[in-house]
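Heads up: the structure comes next, in structure tokens.
Missing here is one protein chain; the remaining ones are kept as they sit in the complex.
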Amino acid sequence: MTRERRGLVLALHLAIIAVLAGLQLVLPPFHHGMVARIMVLAAYAIGYNLLLGYTGLMSLGHAMFFAAGMYGTGLTIHHLGAGVALGFLAGLVAGVVTAAVVGLITLKTVGPAFLIVTMMLAQAFYLATLYFNEVTMGDQGFILAGLHLDLGGHRFALANPAVKYNVGLGLFAICLLGSLWLVSSPVGRIFLALRENEERTRLLGYNTARYRLVAVVVSGLISALAGAAYTLLFSYVGSTFAGILYSIYPLLWTLLGGAGTTLGPLVGTLLMTYVVDVASGITTGYLIVVGAMLVVAVLWAPAGVVGGIRARWARWLP
Amino acid sequence: MTLGPHLLLALLEGTVGGLVLALTALGLSLVFGVMRIVNVAHGEFFMLGAIVAWYVSTTAGSFLVALLVAPLVVGAVAVTADRLVLRRIGYEPESTIVATIGLLYILQQVVLMTYGPYARPVAAPVYFRIDFPWFGYSGYKLIVAGAAGALLVLTWVALSRTTLGLYMRATQQDREMAQAFAVPVDRVYTTAFAVGAGLTAVAGALIVPVQQAHYLMGLDALLMSFVVVILGGLGSLRGTLVAAFVVGLSDGVVSVLFSPTLAKIVATLLVGLVLAVRGRGLFGEEGA
Partner (left out) sequence: MSESGHETANVSRRNFLRTGGVLALGASLPGPWTARAAAQGGAGPLRLGFQVHRTGIGAVYGRWYDRTTAAAVKLINEKGGIAGRPVEIVAEDDGTDPKRGAEVVEKFATQHKVDFIFGTLFSHVVIASAPRAGELKIPYIVVSEGYHVASGRLNRYVFQPGITDVRAQVTAVAPWILKNLGNKVTLIFPDYAFGHDHRDFFSRVATGQGGAIRALIPIPPTETAFTKYFPRVPADTDVLYHVMVGPGVLTFVKEMGEHFGTKRPQIFGFVDSLEGVDLASPGLEFLEGTYFWEAFPRYTAAGAPAHVRSYRERVGVNDSGASVNDPKDVSTFSHMFGCWETLFVIKRAVEQSGYKKPGPADYKAFVETLEGFQSFAEGAEHPQGPKKFVGRLHQVFGQQVISKVDKRRFTVVHRTAIEDSMYPPEADYTKQPL
């Protein structure tokens, strides 16, 4: 990518963040809350996309990373009385550790086997959150009340809509720009090489095992970050978020938005969330609408929304 | 109950469970092997088989008719999905996953809106209780095991003796080569998909008098089928069978000795680890 292209891409991403920042001034209260939620979930999708779109590994177990972040943060705050910052850190650490373990286990696993292994590990994780319900409160879950951030002498209540939005925005921006930097870097190019042909990359002398591990860990870290953020902003921790549906969601958001594009995850999350919300206001059978949308997208926009845009008009989009 | 009889019970349950699981998963294995795609809606075909069986049993009053109608109806749904969607996207792996997730949502919702949220039972066509000295056992469950076993044998024979079976095995081994030999690959694909759906629908129909027909019952069937197919190895029907038995029997026996939830956790982890270590499963071919 040329230097000016690089500048253009960065400007585009910064512009999108700026638009999101500005939106909070004009959005009516309901959409304000929805967008805050969407930004956190889009961060989750960004984490997922790093593994699927860029490294070519489709997982059905990312809920365990999201939930690791959620429980790491939630349990530390609830049982150990930690503050928000420490809790958040604990969530990130939990995510890294979980991802490292999973990455090591799956070092040699490819294709459908990777799908199933990650699904099995996530299922075991989910069952464990139910089994250790004395600590985790199982499927019922528990509430984190009165969370606040103390910065520069001011106390910011996380329940405050403006704080919620901007914290969500800040974390999303970090993930978006972070993923942009990563995929444009040499490491990112190795990920792409892994996606295209792992065997060949190894024959070229690269330690594919190490790069795969890095990919899984970074992907898991970002997913855990989203999980930690979600629990801090929405005050609830429960087993449901470790279930298989929460592994399917980022897959859908990423594929719909465009796997292998930095902006795809945001677009996919936005689209799916609003389609569900609008459709459920019209019919009880809104899942049929969602299902039909997926089929239609797959038939006529297989590269996802952003992928389609990239192929048609903007080949320089990362 | 003492250990001996307890293990006998676990063995009985495990055998029944294993055979039903084998029948449920066989369709997925066939589709995996011949078409190289992951059908996330596979569990919903199982569910549909159960629901259709319920409808036919209740209206026509005959469970046997239900057993015949269910695979036909579900097979027709599968053919429709294949023609309308899967063929058009060229069976591309990732797109197929998304498309079948969409199909999953559609099937679930349609059933919810027509059949409803209830879990409805069907009377077993033949009901008797076998009285062991230590416990009673359902005679119908043994019949289910027998029926599943018979169907598995039938499928085996069909695959190894008929032309269609030959075509499927050829396509599975090497698609291009098969095409070069004038095997109608497109139609083989559609047939494989339909047969796969039909097999799992029969499993769902057989199990309805034991469990109930409920619109969310597909998820568990899907998870278990995935496990069995990958554990046994992509493309190996024999592997699927062996894995189904291993899973069915171990599930029963392990839970005799350990707390059930813990047993499930351990079992799930073990499956994941086995797969991670031996990526092609127990019987899978190299590079599958």
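A few points about this structure:
Chains here go by letter, A and B, matching the order in which they are written, and residues are numbered from 1 within each.
By definition in this document, contacts are C-beta pairs under 8 Å (C-beta built on N, C-alpha and C of every residue); 3 or more make two chains touch, one makes a residue touch a chain.
Everything numeric in this text was worked out from a predicted model, so none of it was measured.
Across B:Val110, B:Leu166, B:Leu216 or B:Leu273, the single residue that touches the chain missing here is B:Leu216. Here one chain is not drawn; of A:Ala215, A:Ala259, A:Leu294 or A:Leu317, the residue touching it is A:Ala259. Even with one chain removed from view, subunit B keeps its contact list with that chain: residues 1, 5-6, 9-10, 13, 17, 88-90, 92, 94-95, 109, 112, 116-119, 121-124, 129, 131, 135-138, 209-212, 214, 216-217, 220, 252, 255-256, 259-261, 264.
Across the interface with the omitted chain, subunit A contributes residues 27-34, 37, 127, 130-131, 133, 137-143, 145, 159, 234-236, 238-241, 245, 255, 258-260, 270-271, 274-275, 277-278, 280-281, 284, 286-287, 296-297, 299-305, 307-309, 311-312.
Going forward, only the chains that are shown with their structure count from here on.
One simple way to say how far apart two chains are is to compare their mean CA positions; for subunit A and subunit B this gives 32 Å. The part of subunit A that touches subunit B in the complex is made up of residues 58, 105-110, 112-113, 115-117, 119-121, 123-124, 127-128, 130-131, 244, 248, 251-252, 255-256, 259, 284-285, 287-288, 290-295, 297-299, 302. Across the interface of their complex, subunit A is touched by residues 32, 38, 85, 88-89, 92, 94-95, 97-99, 101-106, 108-110, 112-113, 219, 223, 226-227, 230, 234, 261-262, 264-265, 268-269, 271-273, 275-276, 279-281 of subunit B.
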